[in-house]
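Structure in structure tokens, see below.
Just one protein chain is left out here, and the rest sit where they should.
Letters A, B and C name the chains as they come in the text, with residue numbers starting at 1 for each one.
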Amino acid sequence: MKRWIISLFTFLSGFFYILEFVLPSHTHMGKALQEAKPHVGEAIMVIAAFAVGLGVIGVCRHHLRKLFLRQKGWHNSLALLLSMFGMALFKIWEKYDPPELATRLHDLLFLDLYNQLTITVFSLLAFYVASAAYRAFRVRSVDAGLMMITALVVMLGQIPLGDRLAEWLRLPWTLTEARLWIMSVINMAGQRVILLGAYVGSLAFGIRVLLGLNRDTILEKDG
Amino acid sequence: MTDAPIQVLLLFLVLSVSLLLFIYLARRGQRIELRRIAGLESMDEAVGRATELGRPVLFTTGLEPLNSVTTLAAIAALTRVCRVCAKYNTRLIVTLAEADVYTLVKDACQQICAEEGKPELYREEDIYFLSTMQFSYASGTAGIMQREQVGAAFFFGAFAAESLILSEAGNQIGAIQVAATTSSYQIPFFVASCDYTLIGEELFASSAYLTRDPSQLGSLLGQDLAKIAILILVVAGSTLATLWSVLGPEATWVEALLSGLLGGVLL
Amino acid sequence: METIMVDPFWTRLGLIVGAASTLAMFSFLWKENAVYRFFEHVFVGLGMGYTVAVTWTDVLKPHWWDKRIWVGAADELLAREEMGLWDPALWRGTGEILPLWGFLGIVGMFWYFQLSQRRAWLSRIVIGILMGSGAGLIFRRIYGLFFTQDGQVTKSFLPLLLPADSANVVRQWDLTLGALTACLILIYGVFHLRRVRQGIELPKRIEITTTASLCLGLALGTFLLSRGLVIAWNNGLIVLTLICVLCYFLFWEGGRRNRLSIGAATLGRWLLMISFGATFGSTVMARFSLLINRAQYLLEQCLNLS
Partner (left out) sequence: MKPNQPRWIYMAVALSVTLPFLAKIKMTMPISEPVQKAFDVVEKLAEENEGRERKKLALLVADWEPATMAEIHPQVLALIHHFMSRQIPFAILGFRPTGPGLAQDLAHSAAREWNAEYGVAWCNWGYKTQMDTTIQAMLTSFHTVIREDTQGTPIQDLPMMVGFKDMGDIGLVAEFTGSSGLLQPWVEFVHAELRTPILHGCTGVMESPVYPMLSSGQIQGFMGGLSGAAQYEQLVGKLGKGSEGMAAQSLAHLLVLGLILAANLKEFAAWAAKGTLWKR
């Protein structure tokens, strides 16, 4: 019974968009669906927006428990909760023409603290690429060999030094041209097939979702 | 609203109906044979080699939670590795990044060890739920690989920038590494640093191969048919385009054929 | 919204906070330490707080909370809205609560049943609506991306032979033809050398086919040139790659029985590796640009060395 209700809602929301696409717009039914689409779209947008509270509740529950039980690292949890509510307060306040201090604190929290933190976390990757380049990247098969040679040309084609090198070796093409050729011929065709494979996969998955043919692991557990 | 030409709608109808037909046939027990997936043999060989050296095996399922198709396919591969480890009496370590995946994997491993008749082989403390934060999860897994000196490492599922940290740690301790991911931005790094890499949809094909789930097998055949249809379209379109450019614009029959191919949207 | 003047005190405070957080995160390189974990928790908290706030101010408030009280006749308002004259004052007057607003609110609350064990299936309804609408749009998306006038499949119908005078022929000609003929001659030469060195007598069949294919290739080239046609090497390579990589991604066992499809699939995997090589090259650039930004930030702004 539960499974049937879920499949009905899934099917209806999907079939609406399929019908709207298939029926030509000059037919009566097609025009009606087209009129309804913005309101359906806005409703789905609002429903999707409600999901944001779930993440917050999950995080709050976990860290509040750590805080009250004084488990190890409770000060980190306190910092997390304070920065969450502080950021939310300043961002919402910003819309109701806040005093200058609030905008300053919002910029401080968002532009200086949050952005710099995020960039730095990801900039660590440059170090890992370099250490992996020395310790992990080996030509261990034909595949890896082909990939490394192409990567060599593409990387040299990205930097101005590449063209100096091409002139020095008196190659007929500059490395930037060779990079653009690799990118727009072989890489283009390969990525086009990967894109096609992804969309054919989502077509198959979409049809199975609409008709409820998927084995639903979560539901089966308590279904 | 540009309405889609009838040819395209027909193509969609044929592909959808054939997909449902394949799923129906698969459910009715029709045997569907898949091609040899090299990654799966290397999986068994890797566990075998780790057993010879007497070193444990590590499996990790990536960052995404249980509702992602990629994680479900990774768990299917994990059940296979767990069964092979139980058969060879090898210790299996699993590191995870999501709580719901952790609970599912714990029950699955316990059940498999019991099925293989070795319930004592299942050790709860070998299954780690490290952290949902990308880099803590990656450095935690790398640390465990280093400490336990694992013999084989499997990276199945959705990975992001941290794939480097994992494969580099595996390389350091000389472990055989098999990777499978759909995120095509990480495949180059896995190909460069792992012994074998399954590319994109091969992960789903291996999951269908291992679980023999009829809807996955049927859907795989349906997707194959769609790809073959696109292949035929490309070949037909290219030959017609060549004919048109050779015979010049006055060959109207070629132009009629070409525009008939996809409903007047061409050239 | 007036643009706030740049106040030296706040900019300096911002730089100090930014520099401190940058150095704290770099400490992760040395060893995972308490300072890094503290800032990582702050990082997650700020991200969560920002997302919740923006979702409320930009989506839930204008599209749901503001539409709760509805004044006067429904159709008159809808007509005004159709002409694009949506006026918030009209919405916020007195009158009965818009039924749609209540219904949307209740459906929105279904998400939170996920937290209770017994009624978790109710949250599956809302997930179903989102997944269903996404799945329903897949046909329109595939049409829009692949089968429109400049769609991916439509633009894969590439002519393999081009009239000699068409503009971009020369560019393709020297870039790829040189590589291709060089490979052909190389393979034939190595093949021939090995055979002579080992003195083994190759079966006549292989001998004939290799020489014949080489001569046929050259003859075809001269014939086409005389007819004022040129082989479009780039288009040929694109179509070849499309076909081979598509063969590689076929999983049905039937597709791997004859040698041609096995050969196409192997060539497909090699060509795929070349595209991944391109991804590898451009990814390395991306990783370093982040670190270069950090260097710019620390050196120029914090220590103002510029």
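By definition in this document, a residue touches a chain if its C-beta (ideal position, glycine included) is under 8 Å from a C-beta of that chain, and two chains touch if they have at least 3 such contacts.
These figures come from a predicted structure and were not determined experimentally.
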| item | value |
| --- | --- |
| Chains still shown that are in contact with the chain withheld from the display | A, B, C |
| Contact residue for the chain not shown (choose from B:Ala26, B:Ala142 or B:Leu258) | B:Ala142 |
| Options C:Ser213, C:Asn258 or C:Ser289, residue touching the unrepresented chain | C:Ser289 |
| Absent-chain interface as seen on chain A, which is shown | 17, 34-35, 37-42, 44-45, 48-49, 95, 107, 110-111, 114-115, 118-119, 121-123, 126-127, 129-131, 133-135, 137-141, 148, 152, 155-156, 158-161, 163, 174, 176, 180, 183-184, 187-189, 191-192, 194-195 |
| Sites on chain C contacted by the missing partner chain, in the whole complex | 1, 3, 29, 31-32, 47, 50-51, 54-55, 57-59, 62-63, 66, 81-82, 84-88, 130, 133-134, 137, 140-141, 143-145, 148, 150-152, 154-155, 275, 278-279, 282-296, 299-300, 305 |
| Where the unshown chain meets chain B, residue by residue | 1-2, 139-140, 142-147, 168-169, 172, 174, 176, 183-185 |
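Just so we're on the same page, only the chains that are shown with their structure count from here on.
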| item | value |
| --- | --- |
| Shared chain contacts [chain A and chain B, defined touch] | C |
| Among all chain pairs, the one with the most C-beta contacts | A-C |
| Per Cα centroids, the chain farthest from chain A | B |
| Centroid distance [mean C-alpha coordinates] between chain C and chain B, Å | 18 |
| Where chain A and chain C are represented by their mean Cα positions, the distance between them in whole Å | 10 |
| Residues of chain C touching at least two other chains | 28, 40, 44, 139-140, 142-143, 153, 156, 239, 242, 246, 249, 269, 272-273, 276-277, 279-280, 287 |
| Residue numbers of chain B (touch at least two other chains) | 4, 67, 135, 161, 184, 188-189, 191-192, 200-201, 227, 230 |
| Residues on chain A engaged by chain C in the complex (per definition of touch) | 2, 5-7, 9-18, 21-22, 42-57, 59, 73, 75-77, 79-92, 95, 100, 103-104, 107-114, 116-129, 142-144, 146-155, 157-158, 172-173, 177-179, 181-183, 185-197, 199, 202-203, 205-207, 209-210, 216, 218-219, 222-223 |
| Sites on chain B touched by chain C in the complex | 2, 4-5, 8, 12, 32-37, 67, 133, 135-136, 139, 161, 184-185, 187-189, 191-192, 199-202, 205, 220-221, 224, 227-228, 230-231, 233-235, 237-238, 240-242, 244-246, 258, 261-262, 265-266 |
| Footprint of chain A on chain B - complex, ascending | 1, 3-4, 9, 15-16, 19-20, 23, 66-67, 69, 72, 100, 104, 135, 161, 164-165, 167-168, 171-172, 184, 188-189, 191-193, 195, 197, 200-201, 204, 213, 215, 219, 222-223, 226-227, 230 |
